[in-house]
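Dropping a structure here in C-alpha cells format, bear with me for questions.
Shown here: the complex without one of its protein chains, the others still in place.
Each chain gets a letter, A and B, in the order it is written, and its residues are counted from 1.
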C-alpha cells in the first residue's frame, strides 16, 4: 500500500500545515530514505510490529536474516505480527488466521496452509516487502517508492564506518510531529536557552546566542552545514536586566558540547579533516561533532506517524584500542547517557511536545530553520516519477 | 429514533466497507431480528443501560415483567437509565430529571410528575418501546422497523425448545465489528489453524483443512448449512515441510467437536433427524452440533455498534433426567466452560480483534464466507417498505 507524500492526507489542519506545505515537507516524513526503527536487540524470531512513515510493518528474524513485511495479510486482513515463524530456516512468516505463509525477502505467498499443499493461489499474491538492514546495533528500513539506495548513502560516515567508529544508541518516542524535532536542529537558538541548566554544560559559560547563522549545502544532497558566528554569551535587555542572570557559577572554560568557537583550527579539522561541527541532514537528523574529532553525536528523528516521532541518540566514538573503548563506554553509561541522552534530550522533549501548531513569526535566529526547510523540500530524494511530477507541477 | 440500515452512516472508511457493501450487509447489524443482549440475571428492578445495533436502550423489570425503552427522555434529553422505577407494579420508569414517567410496555408518557397531576402533556409523548422477552436465561430484544416476529422464529430449535433442551450461557465483548466474527463461522478454515493448540482438541488429529466447502440454503430464510468434504489433516508444503509439525502427540481418535466426518450416519441424524452439523444462520450465529445429537453449541454475534460485538456462547444439552443434567452441568463448569468458552473462543477473539479492515483476496477456503455474505444480504428479513425499496433499487 504505497502512499504518496502529498499534503492531502494529513489530519493536521491548514494553519498547522502552513509552515511546511510551501516547502513540500510531508507530515509523515520523507519517503525513499533509510530510517532506524529499533535497536537490533529488540527484534528476534518473534514477529515485532512497528510503524514507520505511517506504514505498519512486521519485523522478524529467521536463520540469521532479518525481514520486514507489510503487517497485513492480503487474504482477510489479519496482522501478520500476531503470527509466527513456523518453518525455521525458510525465512517465512505465517499468518495466524489461516496459515498464509509469506517469504520474508520477496513478500511472495509461498503456502496457504489451510488451502492445502496444491493451492493454486500460491505465488499469485504478495505483501509489500521492505528493504531492511542491521547496522551499528540498529535496524534500518527503507520506506519508499523506488529501489533502495545503498544503506551507506543515508548514513553519516561516523555511523557507516563501524571499523573506525563504534556506536551506543538510546531512543525515546516523542508525542510530536517529526518536523518539530528537526526544526530544533539547524542552530535555531533554542540550545542556549532551553539547555542553560543542563548538567552537561554545568559551570560552563552560556552557549553563544544572537548569532548570525549561515548555512552551507553539503555535497550530494546530504543536507546543510550550519554555522553561527558573532554570538554573545550575555546581554543587557532594556527594562529587564541581564541575561543570563546569576552567572557567577559559570566559571569553567567551554568544553565538550559547550566548545563551539574555533572549529576551523580544531583537531577535528586538522587531524581528521572534518569540515563542520554542526550539520542538519536529510531525511531528518543532526550531526554534532566535537572539536577533538574523537566523538560525534547523531540525533535522528524517525517519523512514526503524524503525531509520533522516535528520536534516536546515536553516540559515536572513534576506536582507539580496547582500554580507550572501555573508558568511553564507562563514561557514557556513568555520565553522558544520563547527562545528555536523558536530561539534555529530556529538555528538548518537553519543548517539542509543548508546541501548538499554527502560524509562525520567524526572526533572525530562525535563519537556519528557514534554510533547512527550503533545502530539505528542494533536495529530498524522490522516486523518479514523483520527481518529474513535482517539476511539472512547478513549471 | 429509527435509523435505516444503509451504509451511508458508517464511520468505517470505504476500503473497510467494500467487502460488505456489495452484499448490503450493514455495519451495525441486520435490523428486524431478535438478538440476545444480556443474561436475564443481570437485569433487575434497577434500570440497566445497553446498546444494541447502535441504539441506546434501557432495560428494567417491574411486577415480574421486563421492559425495554429508548434510553433518552424526549423532554430534555436525560438518560432514562439514570432514573428509577418509583411506582412498583405500574410497569413504569421515571426520568431522574423532572419525573416524566413512561409506561414500559407502550412507551407512553403516563405522568409528568413535576408538571402536576393534570398536566396536558400526558399521553401526548412517547419514547420508542422495544419488544423484549426473557428466554433460556437470556434477554432478547427486537430492534427493527416493523412489528416483531415471534421470538421462536429467530431461535435455533435447541434454544427455542427449553422443554427438550436446557442452556448455559457465557458472553464476552469483542472490540471488532460483528461481521468479522460471523465471517469466522461458515467453515472459513480458521478452525484447524487457530485452534490447533486448543485444549478441547488435545491429543486429537488436526481438524481437516483444504476442504471443498459446500453450502445449502436452510428452509424459511434461516441461513445456510455448511459442509466441508475431501479435507486433509496433514500436508507437505514445497520448500517448507509438513504441516502440522510435531504431530506425534495427536494419538486419539476424533471426538466431541473434533469429530466432523460421517455426520450422515451419526446418531444425531439417525435418532434425532438433525440434518447438518454446521449451520450459519441469520442474523449472525453459528449452530455447531455434535454427532451424538445430545449437545449443540450456538455462538451468536450481537452487534453493539460498529466497533463492538457481544459474542454469546449458548451451550445446549438435550434433557435426560436429573442425574444426567447434573453431569452435563458439572462437565461444563469443570471443563468445557474453560476449555471452549474461555480458551477456544479466546483464540477467536485474538484473531477477530487483530483484523485490519480493507481489501481482501479470497481463496478456495473462503467459499463459505462468500456464500454466507451473498445469502445473508439477499435473504435477511427487512421491513416491508425497505424491502420494496431494495428491490426497486436493484431493478
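Annotations for the structure displayed:
The criterion applied here is as follows: a residue touches a chain if its C-beta (ideal position, glycine included) is under 8 Å from a C-beta of that chain, and two chains touch if they have at least 3 such contacts.
Since we're looking at a predicted model, the values are computed, not measured.
Within the full complex, the residue among A:55, A:188 or A:328 touching the omitted chain is A:188. Contact with the chain not shown here comes from a single listed residue; of B:113, B:172, B:232 or B:370, that residue is B:113. Contact with the undisplayed chain is limited, among B:86, B:153, B:173 or B:385, to B:86. For the chain missing from the display, the contacting residue among A:41, A:252 or A:355 is A:355, taking the whole complex into account. Against the chain not displayed here, subunit B makes contact via residues 56, 71-72, 74-79, 82, 86-87, 90, 92, 96-99, 101, 110-117, 119-121, 125. Although one chain is hidden here, its contacts on subunit A can still be listed: residues 183, 188-190, 192-194, 209-210, 232, 235-241, 243, 245, 350-351, 354-366.
Convention: only the chains that are shown with their structure count from here on.
Taking the mean of the C-alpha atoms as each chain's centre, subunit A and subunit B sit 48 Å apart.
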